[in-house]
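Contents: one structure, followed by commentary.
Heads up, one of the protein chains got dropped from this complex, but the rest are sitting where they should.
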């Protein structure tokens, strides 16, 4: 358990500094645990659509980031296969959105993840579901990494 | 027909200058016709994930933009209800991606749109399907706009 | 609360006897509460595909039934807008599958529901997400039905 978290921490340490898109959008990883990731993003001016609310693509960028780290958290190379989103309510300019991604199932080479995006008062902005595919190989080599 | 295209052009002229997110991501609207939109985006450095390929959220931002304008093209106020994506192959750094959104059905208050994202040699990067909901009201007032 | 459940019971009593498809497939409603429905179905010989496991359409029929009753449980006329399914593992011949549908969000006229199908030892067979749309009107008239 402790070792698993250690591997997760190393995965984040290896990948996050190279994630230019997350950095450019001010996305912060609050927590990453095996099968879980929580990320935040403030809705900036350059993220607004023509209605003055958060562009759907920006909500998806935040959610996809949380999804990616939750599926990579077990130190297995994975790729996102698909992602679906239900837009529930707009994200407001200046507000900070939170995306929580949680593993629902993991078996064989595919995993299913639920991602919920909420605004700063806890209201649901979007519900997503994503599927990952394990392409083989580990992300980081850790001595502790002896679990399957 | 000509009048419909005229209304579409006015919608784009009204909305695009206010779409800060599209501008910030260098998204260009190549063509917008009633029920159709084509948009391009070059994969910049700040759009890359930790694998050095286009972040899924950026592909979604491009596709969501094409989706939005195709559903707004009929001069009816609509919102995106949901969007699903199948990631087919990575978008490469520096390449220019094209998203084409086409109306599949439009009835009552909902419309279904297929969006295809391809790379610069025409290979499919992602397939998406989105659903819009008409919330009532027109976007621009046009004398010509006498069709339903 | 008690009144809400009373209305839910009346909805089920009104609709279930007319649901010929559910009856023909041996689908039983175990529990229906406001925003929740649980249904079971035994995988019969005539539900098998050419691999000898439960046809995907039959899993969807069970899940769609649970989805329908969970969204109708609040005594509002609704229709299913869309449904997506991730197939996780096969349903086995002779086994009894359980579908649990739970409301995730309900606002304006749309509701989002998660449906989980499990086999008789509790393993996940499929994960679904559905969206309903309220078309207006109540299903049954109840004196108690004074909540919004």
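Order of writing sets the labels: A, B and C. Residues in every chain begin at 1.
Heads up, the rule we're going with is that contacts are C-beta pairs under 8 Å (C-beta built on N, C-alpha and C of every residue); 3 or more make two chains touch, one makes a residue touch a chain.
Since the structure is predicted, the reported quantities are computational estimates derived from the model, not experimental observations.
Considering the full assembly, B:86 is the residue among B:86, B:120 or B:142 that touches the omitted chain.
Within the whole complex, the absent chain has one touching residue among C:7, C:32 or C:60, and that is C:60. The missing chain, though absent from the display, is touched by one residue of A:40, A:81 or A:142; that residue is A:81. When the omitted chain is restored, the residue from B:6, B:33, B:109 or B:129 that touches it is B:129. By the touch rule set out above, subunit A reaches the unshown chain at residues 81-82, 84, 110, 131.
Although one chain is hidden here, its contacts on subunit B can still be listed: residues 84, 86, 88-89, 104-105, 107, 112, 114, 124, 127, 129, 131. Although one chain is not displayed, its contacts with subunit C can still be listed: residues 14-16, 18-25, 45-50, 52, 55-58, 60-65, 68, 79-87.
What we mean here is this: only the chains that are shown with their structure count from here on.
The interface carrying the most C-beta pairs in contact is the one between chains A-B. Here the CA centre of subunit A is 30 Å from the CA centre of subunit C. Note: centroid distance subunit A to subunit B, computed from Cα atoms, is 24 Å. Computed from the mean C-alpha positions, the centre of subunit B lies at a distance of 34 Å from the centre of subunit C.
Those residues of subunit C in touch with two or more other chains are numbered 84, 131.
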